[in-house]
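Omission of a single protein chain aside, the complex is shown with its protein chains in their original locations.
Up next, subunit A:
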Amino acid sequence: MESSGRAAGGPSRRQVLGRGALIGAATVGAGLAPQAGAARAATAPPVREETLAAEPVEISLRVNGRERTLSVEPRTTLLDALRERLGLTGTKKGCDQGACGACTVLVDGRRVNSCLTLAVMQRDAEITTIEGLARGDELHPVQRAFLECDAFQCGYCTSGQIMSAVALIEEGHAGSPEEVREWMSGNICRCGAYPNIVAAVRQAAGGGAR
């Protein structure tokens, strides 16, 4: 159930942290372990708060074919930048830990957990979110297949499932139901729509519903 970006091989949040230790400390402290931060004071790691306050920077991102200028802090994840700064709330936060796939977007065509990458890292990339799939009123074939196969209930994981499915078909991993199951396993659906998701991916890939 790890990241849906297993095919990605792109830079991870951790690698970036290695390059920018100061920002890294802030991100780890802030993003991953709020609870641990409140732990017994004696055992809590020392925090160098002086180094943490990173100034917001102006960046531009190419999202869904449009150049968008926004101000983010270096520690802002791509997910939060999309949702909180650009108002693209179709991409969802399910765990903020890279473990559920709800935040999946395409970065240069590869599926990436947007909670695991920082916005500042994606300045040169082409980002596609769920809002960028349909052409006007015409749904993308994967969106249509999800509708037709009832491949969701609550819909909260659906943006991530659809983005994953779009990339997976492109990757050539929709050859059989078994293959789809395996390659869609980075996207959790707590409503349990999996059999219908498999059917939808197969249908969109032109492999028949089953």
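Operating definition for what follows: contacts are C-beta pairs under 8 Å (C-beta built on N, C-alpha and C of every residue); 3 or more make two chains touch, one makes a residue touch a chain; residues count from 1.
Going forward, contacts and distances are computed from a predicted model.
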Identity of the absent chain, which is to be given by its UniProt protein name, from "Xanthine dehydrogenase YagR molybdenum-binding subunit", "Nitrate/nitrite transport system permease protein", "Sarcosine oxidase subunit delta" or "Acetolactate synthase": "Xanthine dehydrogenase YagR molybdenum-binding subunit"
Residue of A:L106, A:I188 or A:A205 touching the missing chain in the full complex: A:I188
Missing-partner contacts on subunit A, residue numbers: 1-2, 26, 29-31, 33-41, 44, 47, 49, 52-53, 73, 75-76, 80, 83-84, 87-97, 99-100, 102, 129-131, 133-134, 139, 143-144, 146-148, 150, 152-159, 162, 180-182, 184-198
